[in-house]
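Have a look at the structure below, then the notes.
Shown here: the complex without one of its protein chains, the others still in place.
== chain A ==
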Amino acid sequence: MSFITRGFSGRSRDRDERLPPGQTLVSDFPVLSAGPTPEVDTADWEFTIRTEAGVHRWNWDEFMALKIDDVDTDIHCVTHWSKLGTNWRGVSLDTLFEDVETEQEYVMAHSYGGYTTNVPLDELLDGKAWVAFEFDGEPLDPEHGGPARLLVPHLYFWKSAKWVHGLVMMDQDEPGFWEQNGYHIHGDPWKEERYW
């Protein structure tokens, strides 16, 4: 079903091929959050990966001592905005999972403040995801997820959990917060996997 709306002409015809369907380019950085921004001090910050075998932990200093990547990527929010060529610094999930042995194939990301989101493990590895702590050369703002957020740019941006605190491995895929509240379980912007 699609029909022309009388009187609508729209603006730009030279659509950027990097823009997934239904997305609009923005120059600012909108925010999508379900509640207040939690205050997280790097002195108390901890990142964990919990598997069937146990827990791996990093405090802020240990985390910052890991190999750090520069990441240039496009990001796409389910609320129809995209930013192209954004610049981040963070630790690759490949680095964080280097010494992690697990048979479990699904991940629930948990955040300070209680937010959760689910991602299959194979969509976090092989250079597809980071825990990012810098945006455009500056420490990540709290409203954008600072001190550190997950960065999974090939999925809609609600999967890039702000204020990330840890990953819990799961045997089966289970819905996280937005996935229980109306958003798609997977969230591929190129397939427009926005809603249930």
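Just so we're on the same page, a residue touches a chain if its C-beta (ideal position, glycine included) is under 8 Å from a C-beta of that chain, and two chains touch if they have at least 3 such contacts; residues count from 1.
Basically, contacts and distances are computed from a predicted model.
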Which of "Ferredoxin-NADP reductase", "Nitrogenase iron-molybdenum cofactor biosynthesis protein NifE", "S-adenosyl methyltransferase" or "Branched-chain amino acid ABC transporter permease" matches, in UniProt, the chain that is not displayed: "Ferredoxin-NADP reductase"
Hidden partner interface residues of chain A, rising order: 1-11, 13, 15, 22, 24, 26, 28, 30-38, 77, 79-81, 113-114, 143, 173-175, 177-182, 184-186, 195-196
